[in-house]
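Supplied in structure tokens, the structure appears directly below.
With one protein chain held back, the other chains of the complex are shown just where they sit.
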Amino acid sequence: MTADVSQHLAGLDALELSGRERRGLASRVWARAWPMISAIILVLAIWELVVLSGWRPEYVLPGPGTVLADLGHRLGDGEFYAAVAVTMRRAVIGFAIAVLTGLVVGAAVSRVRPLRAAFGSLITGLQTMPSIAWFPLAILLFKLSESAILFVVVLGAAPSIANGLIAGVDYTPPILLRAGHILGLRRLALYRHVILPASLPSFLSGLKQGWAFAWRSLMAGELLVIIAHQTSIGEQLDNARELSDAPGLLATMIVILVIGIVVDMVFGAADNALRRRWGLDQRVG
Amino acid sequence: MTADVSQHLAGLDALELSGRERRGLASRVWARAWPMISAIILVLAIWELVVLSGWRPEYVLPGPGTVLADLGHRLGDGEFYAAVAVTMRRAVIGFAIAVLTGLVVGAAVSRVRPLRAAFGSLITGLQTMPSIAWFPLAILLFKLSESAILFVVVLGAAPSIANGLIAGVDYTPPILLRAGHILGLRRLALYRHVILPASLPSFLSGLKQGWAFAWRSLMAGELLVIIAHQTSIGEQLDNARELSDAPGLLATMIVILVIGIVVDMVFGAADNALRRRWGLDQRVG
Amino acid sequence: GGDGGSSGGEAAKTEVRLGFFPNITHSTALVGVKKGFFAKALGSNVTLKTATFNAGPAATEAIFSDAIDATYIGPNPAINAWSKSKGQAIKIIAGAASGGVFLVVKPEINDVADLKGKKIATPQLGNTQDVALRYWLQEKGLKTDTKGGGDVSIVPQENAQTLQTFATGDIDGAWVPEPFASRLVLESKGKILLNESDLWPGNKFVITHLIVRQQFLKEHPDLVKKLIEAHVESTAYINSDPAGAKEAINAELQDLSGKPLKPEVLESAFKNIAFTNDPIASSLVGSADHAVKVGLLDPVDLNGIYDLKILNEVLAAKGEQAVADR
Amino acid sequence: MTAPTKELRSGRIDGREPAVRLDAVSKVYGRELLALDRVTLSVARGEFVCLLGASGCGKSTLLNLVAGLDRATAGTIDTGGARIAMMFQEPALFPWLTVSANIELALRVTSTGAGTTRKQRRARAAELLETVHLGDFGGKRPHELSGGMRQRVALARALAQDADVLLMDEPFGALDAMTRDLLHDELERIWRERGLSVLFVTHNVREAVRLGDRVVLLSSRPGTVIEDYKITLDRPRRTDSGEVTGQAATITDRLKQEVLRHARRAPAASGPDAATGTTPSGGER
Partner (left out) sequence: MTAPTKELRSGRIDGREPAVRLDAVSKVYGRELLALDRVTLSVARGEFVCLLGASGCGKSTLLNLVAGLDRATAGTIDTGGARIAMMFQEPALFPWLTVSANIELALRVTSTGAGTTRKQRRARAAELLETVHLGDFGGKRPHELSGGMRQRVALARALAQDADVLLMDEPFGALDAMTRDLLHDELERIWRERGLSVLFVTHNVREAVRLGDRVVLLSSRPGTVIEDYKITLDRPRRTDSGEVTGQAATITDRLKQEVLRHARRAPAASGPDAATGTTPSGGER
């Protein structure tokens, strides 16, 4: 009899599973790339038109040609890469500390009910605190060191990250909690094997948001302490403004935008991969 | 026969629906309030201890007593309320424009595939652009008017809001789209009756995030154009820094924090109400 | 705000938009506005609209964007505005203030030699004070570089932050303008090691002057003249009635941003600044030269940055001595 | 495989005009997934046709084509301008609307309801809810109802469209046996009262026999009609009556044959992503 059941099951299984094709990598990349390229061309064209119309003198609103030349000039200069490297290093380190902090705070706040009620709203409140308000405290704590910059970055990003984790924990499907409980998972084990992984998508979107905050805080924070032999993007942005260097400012903005887009794409790819693996492609949200 | 069916159905219906009680308002408020109050007391106590330890001189790190006195002094002053009113007015107007912008951009980008590929990542890229980078453009476009401040605020907040809407549209359950289609809803009607409402929860979380960006941009933007006889929170924060007025700075930070927390609570309440009404209390996320 | 529709067209202008900083080095403007010199000079047909800025870049942006017609500003932003616009955007039409910049250090520092290995703050990389410090140290044989290295570590940071870091001992000194110099001395027990005036011929160097949009100058020389008349009157008033001027300054500061200076700071700072109509052109050119020498600026041609014709007319009418543009 | 009968080809069934007529309809997904292969099928006016088949044989695809939610790759579908309503396995109610508002929306969009006032629509919605024995529940939100009640609301919404043809895609698949039995009675009553033509998709052989005038058996991969049983049992039928059980047994055997045919194919256990994007029905949330 079992053989018969097994046959039937195999038949049903074969029917239920149908390979749906995914497009090839090349065609997916192309599908993403062409509208972007055309968008860039479109933006440049409009920009050039505005400049050509003579609405504002070139020294106020330089054309794309000038700006791209300036950018090209920068790209040919070792200092530019050093600045990007310094800023990215700070961003990454600050973000990493923020992730750790966010994880610890988020985990504590999400699981301990009184902590939750006590600090839940405070965390979001902190998110609205402008970086500049932290400067005195940063210097008080860390003097004129890079740590002061990182402190500002962490305070900017950690609340979002903690909030992402808290939201994830909150919306962990109770059925999974019960399944974990039945399996004998308790406390830390339950946290590690069920709650944390279940919170991952929400945590990821917290990370993405945290990055934006971290980056903006960093741009402000890099003016806080200027460290020997280290030029940075935030400083370059400020210098360009200070020197009324419109092409330089726009070139730096393009650099920031490109970094922002690239990072967004990385997060987007991670998010997509996660959703695909988990079959979360369609969720009620 | 129908009468019989109807009886049975009524019986089943009665069984399926069970009133689950909700706690009274007073007890809910109390449950939220007490851990907060104890958290505040705790924070103040730790702060006082640090100050008492003599780690840093009072004029650098004043104690809670000094700061609260300063705050009390401000609260007794009409100018404080004027500043809060100016800043809140800007925040609300800027946020409202950002919501409109975010809605329009989000709607366009989410529904038109090439726009999506073209500008999707750009929107998040914009989120990482520090407010200071927009200042020259703001002045160029709006001269020295309050509009320049609002421009910075809108550019800060609109990307988050648009992203929230886009995410909401993306995760609109396809079954609802099909149901709408079957009902004869097409294009705009489908958008209005199905897609927009279905995106509401995600849109709401975009709003919440957008507020944080709007607020931070505003704090920076209020230094961009100082409009005579209109003092604002951003300016007070900066003044306190300029004057090395540590108690003033901390008092202003407390004000910012309180506003942030109150706004968060408003969003939180809206979110909860929505989830309760929609039965989204437990979702996979 | 300057959202009025007047963008400097040919039509009769009914509004002049003047920018300045709520700052003691901009006292000429503070007093002129408070005492109504500008309003009076412009007459009843033309209204004065003022805009206040926290720093040079915003003022430059506003001039570039046609959001203001004239502004009081420091030498650096003026040079930047001139060089970035290839001499098209602005003209310096009058001087306003001179001096008032000091090197304030910790009490235990007694001379240049003690500065070795120390951290000194300046307000902004490449600004006048920053250049002056670097040039001075270079003259004294101490090496610096733009990234905070060398014999003396120069840390550009906002003046407000300098107050804090000096108080907490994170920096050993600062080359800053008033009122920060006085505040460092009065509030944080700093010691004045050097008055920048001592480095300049005649103990004079420009700290604030008045610039206009070139287009505005071209189209409305009459208004520019009225502006300069008021400016000259204000300067005269400050010099003739310091007590009244100080009162006006603090009243205007209170009005504008609610942050008057403490009496002792006002007293000390005011005394250290000279208010003059002379833009002290030599110091501007000299400062630019120094900037080139310490490697912070590509050589710029400052020829034509001044247009002092109207100022000299006004001064002549008052029987005062003309000023030179080089 | 049996060839379509002469009657089917002519499109007339028992001399009645067809309400829906599919002629050699094929549907290809992607590049080569042949979901339907030259399906020819008619539903006469007032006829109740059940479409039976194993998972993935293309039943939903066929219904979607008839409903106009998707386009056939080849062949013609003729509904003679009839109004078409559809029900899914999920109730697909709009969670942001009350039960009554869900139905009112359908009334408003439907051509016949175009000129009606709000009040009229409300009254009509109440009537329709009465029809499905939910007169008291108009003010509730969908999530406050049980699964069975929600499906009845979905039925009422479909009826609100005043359609001639009702397409049902496993509408009772997620309900418990007792509720399902009751809804069978309800559906039969409404079908008869309104003279609807119904095309009803199900996995459940008994359900098909319980309800259908005809039971059409679809094969899998590619989907084609392999049997067309006429069910002549007297109505009302009972699902657990001997006759229904007997007829069901015959059809079940035929279906099992079909399933077994697929057991011989290797199950599609290729790459980890092979089946990505499929959402087999049931058991997921």
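When the chains are written out, they are named A, B, C and D in that same order, and each has its own residue count from 1.
Everything that follows uses one rule, which is that contacts are C-beta pairs under 8 Å (C-beta built on N, C-alpha and C of every residue); 3 or more make two chains touch, one makes a residue touch a chain.
The shown structure was predicted, so the numbers you read here are calculated from the model rather than taken from an experiment.
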Visible contact partners (per top-of-document touch definition) of the missing chain: A, B, D
Touch criterion as defined above, residue of D:Leu22, D:Val39 or D:Ala54 at the omitted chain: D:Ala54
Among A:Val67, A:Ala158, A:Leu200 or A:Leu249, residue touching the chain not depicted: A:Leu200
Subunit B residues that touch the omitted chain in the full complex: 7-8, 10-22, 173, 276, 279, 281-282
Contact set of subunit A toward the excluded chain (per top definition): 1-2, 5-6, 8-10, 12-13, 16-17, 175-176, 178-179, 181-185, 189, 193-194, 197-198, 200, 277-280, 284
Subunit D residues touching the omitted chain (full complex): 54-55, 89-91, 98, 136-137, 139-141, 143-148, 150-151, 173-178, 203-207, 240, 242, 245, 248-249, 252, 255-256, 259, 267, 269, 272, 274-276, 278-285
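By definition in this document, only the chains that are shown with their structure count from here on.
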Inter-chain centre distance, subunit B versus subunit D - centres from mean C-alpha coordinates, in Å: 45
Gap in Å, rounded to a whole number, between the CA centres of subunit D and subunit C: 81
Residues of subunit C engaged with two or more neighbouring chains: 57, 61, 64-65, 161, 164, 168
Sites on subunit D at which at least two other chains make contact: 285
Touching pairs - complete list by chain label: A-B, A-C, A-D, B-C, B-D
